[in-house]
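Here it is, the structure in full.
Every protein chain of the complex appears in place save one, which is left out.
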Amino acid sequence: MPEQLETDVYRLGECGIDSPLRIPKFIEEGQRIIVDVDYNHITAAFSGSGGAPSFENAGPRRKIFFDPARTRAAIVTCGGLCPGINNVIRGIVLELYHSYGVKSVYGVRYGFEGLIPRFGHGFMTLTPDLVENLHLEGGTLLGSSRGNQNIEEMVDTLEANYISMLFTIGGDGTLRGAEAIYQEIRKRNLDIAVVGVPKTIDNDICWVDRTFGFETSVSTATPVLYTAHAEAKGARNGIGLVKVMGRDSGFIAATTAIASNVVNYVLIPEVPFRLHGAGGLLEHLHRRLAAKKHAVILAAEGAGQEYFENLNEFDASGNKKKGDIGTYLRDEITKYFKEKEFHINLKYIDPSYIIRSVPASPDDAVFCIMLAQNAVHGAMSGRSGFLVGRWNKFFTFIPLKLATQARKKVDPRGYFWTIVKETTGQEDFA
Amino acid sequence: MPEQLETDVYRLGECGIDSPLRIPKFIEEGQRIIVDVDYNHITAAFSGSGGAPSFENAGPRRKIFFDPARTRAAIVTCGGLCPGINNVIRGIVLELYHSYGVKSVYGVRYGFEGLIPRFGHGFMTLTPDLVENLHLEGGTLLGSSRGNQNIEEMVDTLEANYISMLFTIGGDGTLRGAEAIYQEIRKRNLDIAVVGVPKTIDNDICWVDRTFGFETSVSTATPVLYTAHAEAKGARNGIGLVKVMGRDSGFIAATTAIASNVVNYVLIPEVPFRLHGAGGLLEHLHRRLAAKKHAVILAAEGAGQEYFENLNEFDASGNKKKGDIGTYLRDEITKYFKEKEFHINLKYIDPSYIIRSVPASPDDAVFCIMLAQNAVHGAMSGRSGFLVGRWNKFFTFIPLKLATQARKKVDPRGYFWTIVKETTGQEDFA
Amino acid sequence: MPEQLETDVYRLGECGIDSPLRIPKFIEEGQRIIVDVDYNHITAAFSGSGGAPSFENAGPRRKIFFDPARTRAAIVTCGGLCPGINNVIRGIVLELYHSYGVKSVYGVRYGFEGLIPRFGHGFMTLTPDLVENLHLEGGTLLGSSRGNQNIEEMVDTLEANYISMLFTIGGDGTLRGAEAIYQEIRKRNLDIAVVGVPKTIDNDICWVDRTFGFETSVSTATPVLYTAHAEAKGARNGIGLVKVMGRDSGFIAATTAIASNVVNYVLIPEVPFRLHGAGGLLEHLHRRLAAKKHAVILAAEGAGQEYFENLNEFDASGNKKKGDIGTYLRDEITKYFKEKEFHINLKYIDPSYIIRSVPASPDDAVFCIMLAQNAVHGAMSGRSGFLVGRWNKFFTFIPLKLATQARKKVDPRGYFWTIVKETTGQEDFA
Partner (left out) sequence: MPEQLETDVYRLGECGIDSPLRIPKFIEEGQRIIVDVDYNHITAAFSGSGGAPSFENAGPRRKIFFDPARTRAAIVTCGGLCPGINNVIRGIVLELYHSYGVKSVYGVRYGFEGLIPRFGHGFMTLTPDLVENLHLEGGTLLGSSRGNQNIEEMVDTLEANYISMLFTIGGDGTLRGAEAIYQEIRKRNLDIAVVGVPKTIDNDICWVDRTFGFETSVSTATPVLYTAHAEAKGARNGIGLVKVMGRDSGFIAATTAIASNVVNYVLIPEVPFRLHGAGGLLEHLHRRLAAKKHAVILAAEGAGQEYFENLNEFDASGNKKKGDIGTYLRDEITKYFKEKEFHINLKYIDPSYIIRSVPASPDDAVFCIMLAQNAVHGAMSGRSGFLVGRWNKFFTFIPLKLATQARKKVDPRGYFWTIVKETTGQEDFA
C-alpha cells in the first residue's frame, strides 16, 4: 500500500440535471470506501493526520451532467477476446436506453481502428433489439483490434460525430490509450466523457479485485486440465503440458491448478524457476515419472521469460512479445529425456483461443451487467478519465491513471501461492 | 451495522506447539480486518472512542494448540445438500493429513444422528486415498440428516472417542447446534474445538460475504430459466413458473434473474407482493400475456409466506415449514385465468433437488478448499465456537453466536434489488 | 413383421420440372431399401412370391413437381416441446430458400390453431436471416398447441393462402391430423403436399428407427439421475425418485438407466409391475434399503397405468390422460414405510420440462438438418401424405398412415430390456 494514492476522478462540470432513474436510493456524492481493510493499518492512518486512502463509490447519482436527449454514446472494444465483452456492450446499451433514455448509441468497429476514418469501418448503430441475446455469444459484436492509433485523429472523430461519451472496453494498453484520449479531450476542453471498463482475462488490473471473464476462464480451463490428466495417465510416462493465458500475472494458471486438483507443476510469471541442473524442474519431473509414471504441468504464457531475454519483439499493442514458454518447455523436456534415454509421452495442449471466446458464465454475466450499469452511471454524471472497478465488495470509480501504473500479481510469499504449492505439492525450483 | 459486535473468538488455551507448516508467512495474532468499509463510518468511529468493529483474520498460526500426533478430528455434515460439501470434507482431510500430520480423521454418518450411539451408524475412517476424487461428486460422502440431537449425548460421544475437534458443515440450525455443543464442552471444560463451516445454498449467513455452493447454484439454475423461457414462448399465453431455493433470503432467485435475462417476475421472501386485485401480480401478468403472449416467473421458496400465515408446522431441523409458494402460485394463476376465460399454458418447474446436488463449480471448488484449510488452521490453533467466513476479500474467524443471530437478506431498497427490477422490468406489487 | 405393409407414398402428379439442385447424384425413382434385414426372413420371402417389404429411399429427385418460383410453403409445429424443433424449422427454410429457390415460406403460429382464422394468429414470414441462429435455442419459434382443429377449415386456410406444401412437425396425434388434412386435400383434388416430420421425444414411431430429440433427452436426463443418486446417498435410507417422459414407450427411461449406471429400478409402460405384497417392488425396495441404505427409482410417465384404470380423462390432443405415476409412487412408498415404521428420505424429481426444452445436441442437430432437407425433397417431388423417417441407416419416405397405426415399444423379452435389467439388477415384479 503506497503512502499516497491519487484516487480522485475528474469531473467535466456541474451536474445540473435530475436523473431520470426511478430508484429508491442514489449514491450520495462523498460516499467512499476505504482501500486498505487491515485494522492495524487503519488505526495507524487515523491516529496520524489525513486518514487513509479511499475510493469513490460507483452507482447512480441524483444529479447528472449530460442531457439524455442530446447524448450520443460510443462503445469500443480493444485487444484480445475475453468472455463477457458482449455482456458489457449489451449492459451499456440497455442501461443508456431504458434507464437514462439515451437513444443514440454507436459501436466503433474493430477497436481504435474504428475511430480512424481512413480504415473506413464506419459506426454500427446499437439498439436494444440488436443486443437482446448478445450475452449468449462469445467474442465481441463490434470486432476488436490490437494497438493504439493516433490520439488526435481519434478525438477528431469523436468531435466530428458529436460523441458525448466513449466507453472503452480493453486491457492495460487500451486503458492507457483511453487515458491519452482523455488527456487530449481535456486539452481541447471538450465535454466528452472517457470511461474504461477493464477487460483483462488475466485479472491483473491494480486496485481492481476482479475483472470480468476471469471466473469463466477458470471454469473453462479446469476441464481442459482433466483431459491433460487423462492423456498423462493414458501413456507410460505420460506428460500433459498445458499453456494458459497469463502474460504478467499467473492468476488463471494458479487458480485452475487449485480448482482442478490434477496439476503437479504450475509455472507463473511471478515465480522464476530453474529448469536444468540439480534441483531444477526437469530433474524433479524425472524423479516423479520414475515413481508415478505421469505428470501434469500447467504454464502461464508469461512464465519463464528469463529464458527469452534476447527476444526483443513487440506486438501491435506495444506489449513486449513473450517467448513461447509452451513450445519451449515441450522441446526442452523432450530433449532432456532423450538424452537420458528415458521414454516419455508428452502431449502439449494450448487451449487459449478456446477459453477466451466462450460466452460468459452466469456469475460473470451478473458481474458484467453491474459493471456496464456503473460505467453508464459514471459517464452520465460527467466523470471522465476513470474506470469502473470493484473493491471490497463495492463498485468504484477510480482514475485510469491509477489503475494503469502497475499490474496486480500473485505474491510468491503470500497465502494464495502457498495454497497452490500445497495443492500441487511442488517446490519453487529457485 | 450495530454499535457493538461480539467478534472475539474463544481460545481453548495457550498455543505451545510449533506449527509443522513450512510456509513463508503466518498470520500474526492480532491481525484483523475492519468490518465496515464505508469511509465516513470509519472516520466517525475513529474520531470517537474505541474504533470500529473488526474480525480476526483466518489463516495459519505459527504456534498451535493441538499436538498433531495426538489429535483426532471428526467431520459432520447436516441439513440439505449443497454443491461443495464433498470438496470441504476433502479439503479438511487433506489439510489435516498432509499439512499438519493429523492421521486420525473420522466421518460422522448422517448428520448429528451419527453422534448418537443408538442409531448405530458408527464412524467412517477418512483417508487421503478415500477422498482423492471426492470433489467430482455432488452430495455428501458422509450422508446427512436434518434436526438436532441431544447435546449431552453428542458430547458424550465426542469424549468417549477422544475427539479433539469437530468440524460441522451445515446451515443456520446446524451452526446453532454446534454452538450448543461448544457451550456444553466449555461447561465440561474439555479440550475439544468446535468449528463451523457455513453451508447455506441461500447465501444468507450474516457477516459472511459468500457461502459455498451459491455460485454453483446460480450457474445451474440459469439454464433452467432458459428452458422455462422456451416453454413459455412455445405455447400461446405460455407461463414458465420456476421455484428455486431461498427460504428466508432471495439471493438465488434474484441473482439468477439477472444472470438469465429471461425472467419477468421475481418473487423473494424480502419483498411481500400482492397477488390479487388491482395492481396485483395477477392483473399485471394478465396485461403482459395479452400484449406479449408469454411470461416467466421465478419464485424463491420462501416468497409470499404472507399467504400461509396459518401454517404452523415445523421440519426436523426445527425450521418453521414454509407454505409451498410454487404450487400455490400455479393454482392461483390457473384459477384466475379460468375465471377470466383466458386460455393459458402454465408449466411449473421445481429444479431444487437437481441444483443442490450437482458437483461444485471450479469457482466454488477453489473457495471450498480455502474454507476447509482455514477451518483446520482455526481448530489447530485451539479456537472453538467459531465459523470460517469471508469478509472483504479475507477469510475470517467469527463467533458462531454472532453469525446465527440473524440472516443476511436482500435489501428491498438497495442497489442489488434495484438491478433486479431493472432487469425484469417488474414493479413491487406492494 | 406383418405380411403386408402399405409402403407406397402418394404422388400428386407427373414431375416435369428439372431440379435446380447442383449435386453429383440424385436418388433414382425405384430406389428402395429392404425393411427386414434378417437373412432367414429375406431368404424365405424371396423363395416365395412377391419378395419382401421395402421402403422408398428419401433424397433429392432429378425431376420435381412444384415450380419453385410459384411455391408457397407453410410449417406448423404441434404438441409438446422436443429438442430440435427449431433445427428442423431452420433446415426446411434454408433448404427451400437456398437449394430450391422457394422464397415464400410461412410459419403457422401455435400449432393447428394457426390454421383456424378465428384465433387470429396470422402467419409469420420465415427467412434465412430470421432462422440463422435458431438452432441455438430450445423450444419452437412458431409456438405450438395441442389437439386437432376442424379439418375442413384448415384446408380452407391452406387454399385461401395458396399454400403448396404443409410441413407438420408433431407426434402421433399431429401426424393423424396431417393424414386427415391430406385426405381432405385429395378429396378436393388440390395440388398441396402434406409432409410429416415425426416429433416424439419418446422415440415411439413405428417403422422409424429414431426420432429427433431423443438422443438430446437421454443426454440431458443422465446427469439428473446423478443428482438423484447424490440425494439418495446423502440421507439415511434415501430414495431418489425420478419421472421422465414416456407415455406409451419406455425408451428414455430405459436408455437413461443404462447410460447413468446409478438406477436400481426402472419402470416403463411396457412392463407391468406389482407394487404391493410379497415379491412386489415395495418389499424389494425395503430389503435394498435395509442392506444398502439408498435407492434410485426411474419411472417413465406411462408406467404403472394399471393403477389408474378408472381414470377416464383425455387431454387436448385426444390422448387418454395418464395417471401421475410419479406422485403415486411417492405417496405409496411413503405410506408403506410409515406403516413399517421405517424411516426414509424420499426426494421426488420431475425434470420433464427441463429436458424437453433444451437446444438439440450436436448429434441431433445433424439429424434434424437431414430430416428437414429430406422433407423438402419429398414435398418438391410432389409426394404427399408421407413422413420422413430413418430405417437401416437410410432416410425414407413412408405413408403417414403406416406410421400412425401403432407405436414402437420396448420388447419386455428382447435384448434391450435384458440389458436394462442386467444394468440395474432389478427383477420384473410381475
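By written order: A, B and C. Residues from 1 in each chain.
One rule holds for everything that comes next: a contact is a pair of C-beta atoms (placed from the backbone, for glycine too) under 8 Å apart; a residue touches a chain by one contact, two chains touch by 3 or more.
Keep in mind that this is a model prediction, so the values were computed, not measured.
The missing chain, though absent from the display, is touched by one residue of C:31, C:125 or C:327; that residue is C:31. Within the full complex, the residue among A:69, A:311 or A:354 touching the omitted chain is A:354. The missing chain, though absent from the display, is touched by one residue of A:10, A:26, A:226 or A:328; that residue is A:226. Against the chain not displayed here, subunit A makes contact via residues 81, 109-110, 113, 121, 137-140, 143-145, 223-224, 226-231, 233-236, 238, 240, 293, 347-351, 353-354, 357-358. Across the interface with the omitted chain, subunit C contributes residues 23-25, 30-34, 37-40, 42-43, 46-47, 51-52, 54, 59, 95, 98-99, 135, 209, 215, 218-219, 221-222, 255-256, 258-261, 361-363, 365-366, 369-370, 373, 392-394, 412-415, 418-419, 422-423.
What we mean here is this: only the chains that are shown with their structure count from here on.
The count of contacting C-beta pairs peaks for the chain pair A-B. With centres set at the average Cα position, the gap from subunit A to subunit B is 30 Å. For the pair subunit B and subunit C, the distance between mean C-alpha positions equals 42 Å. Spacing of subunit A relative to subunit C, judged by their CA centroids, is 47 angstrom.
Shared interface positions of subunit A, defined as residues touching 2 or more other chains, are absent.
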